[in-house]
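Excluded from the complex is one protein chain; the other protein chains are retained at their positions.
When the chains are written out, they are named A, B and C in that same order, and each has its own residue count from 1.
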Amino acid sequence: MIWPDSRHYPIELRLPVLWGHMDAMGHVNNTVYFRFFESARVEYMAQMGLFARQGEDEVVPILASTRCDYKVPLVYPDEVVVGARTVKVGRTSFTQEYAIWSTAKNALAAQGEGIIVCIETKSGKPIAVPDDVRAAIERVDKSALTVALDRA
Amino acid sequence: MIWPDSRHYPIELRLPVLWGHMDAMGHVNNTVYFRFFESARVEYMAQMGLFARQGEDEVVPILASTRCDYKVPLVYPDEVVVGARTVKVGRTSFTQEYAIWSTAKNALAAQGEGIIVCIETKSGKPIAVPDDVRAAIERVDKSALTVALDRA
Amino acid sequence: MIWPDSRHYPIELRLPVLWGHMDAMGHVNNTVYFRFFESARVEYMAQMGLFARQGEDEVVPILASTRCDYKVPLVYPDEVVVGARTVKVGRTSFTQEYAIWSTAKNALAAQGEGIIVCIETKSGKPIAVPDDVRAAIERVDKSALTVALDRA
Partner (left out) sequence: MIWPDSRHYPIELRLPVLWGHMDAMGHVNNTVYFRFFESARVEYMAQMGLFARQGEDEVVPILASTRCDYKVPLVYPDEVVVGARTVKVGRTSFTQEYAIWSTAKNALAAQGEGIIVCIETKSGKPIAVPDDVRAAIERVDKSALTVALDRA
């Protein structure tokens, strides 16, 4: 697996392509790619320790926007690697990039993006990304960097 | 729409068949029928007033078993009518029958069953079907009967 | 239903929000919005007469990219209106805009986009949008305009 531009994803999830993921065109349906992105995003948040905070918490991350660019059609059988990394941290939101690698085709199958907004539970309004959330993002993406350097 | 054996369903839900419901065989995927059954079951429970009770409640209805017999393949475009009725109330559970009518094919597309067990929230164990749940089932299925008689 | 900027969609699909569309957050899952978009896109293509052409055809429309901006969370029960219109026709692709209206909340729930590329079946490469496809898009979107004027 060689991600384009020697980029690195701190989260890499191996997921099976199932026969039932295909639609009447005989390709994995366009909605399934977003389930793959979601799974990597949730894993990223788990690594951030965001779930441990939940419940007691006054800030909740909400998916505000997401996109997928389809490169190569996926078909069963295959196993994909779904990568996730944070590419930007703004005032009230952060932006993640997702990528799907087809091991059967040895090719980048899709690339996407997700914008996650920090919402204050009480008001339902966007709120500045809390310091500990910023720190958690840096930790997850940095540890990835470390791993990447170790591999070099 | 003529249900077999002039049977009657107190809940009849009209749902569109979507293109995305089809799998690589070009038919509505087998799992989608259970989504249709679920939708009728939830509507039945809403009519019972079960959701109003929830939260404050010590008894929760859980799907313990479900089955689908596929009669005629569904394809897009179509609109189905999903029927639900309770066919048996036991000590700790009740049994529902579901049916899916294809308006495009004017035929019974599938028939199924669901067994719903009353679980005590605290212990997680089956508990006798509460009297008000029995009464609610009778009311939903009876009002259906009334409607059926009105129509005759 | 009042679409923003008094825009008009030639395709407006009424779809039920199902209980099973909700995820563990208690909101309609982010992937379901793309199923809604897909359903409007397929209806748009059906109106274009694209399916009649299929099989005998040397050109096939492929979804190359799609995006969704989430505005207001959807919850069951609700019924959405999904709008689709073509906003741009390029050399080898055309761009559609999608919108989801929540009738329960009387609000724009989401807005999105889809880029559809014309692929030559034989080579698998992008090909110039055929004249009859251009004409079909104009017809679908124009007839909508007519309807809109009639309503005024």
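Definition applied: a contact is a pair of C-beta atoms (placed from the backbone, for glycine too) under 8 Å apart; a residue touches a chain by one contact, two chains touch by 3 or more.
The structure displayed is predicted, hence computed values, not measured ones.
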item: Which of B:19, B:34 or B:98 contacts the chain that the document leaves out; value: B:34
item: Residue of C:22, C:89 or C:104 in touch with the missing chain, whole complex considered; value: C:22
item: Per the touch definition above, residue among B:11, B:45, B:68 or B:82 touching the missing chain; value: B:68
item: Chain C residues touching the omitted chain (full complex); value: 19-20, 22-24, 26, 29, 31, 76
item: Residue numbers in chain A that touch the chain omitted from display; value: 15-16, 18-20, 35, 38-39, 42, 46, 76-77
item: Touch list for chain B against the chain that is not drawn; value: 29-32, 34-35, 38, 62-70
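We take it that only the chains that are shown with their structure count from here on.
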item: Middle chain, criterion being Cα centroid separation; value: C
item: Chain pair bearing the highest count of C-beta contacts; value: A-C
item: Averaged-CA centre spacing for the pair chain C and chain B, given as whole angstrom; value: 31
item: Distance from the mean Cα position of chain C to that of chain A, given in whole angstrom; value: 25
item: Interchain centroid distance [CA atoms averaged], chain A/chain B, Å; value: 36
item: In chain C, residues with contacts to at least two other chains; value: 35, 38
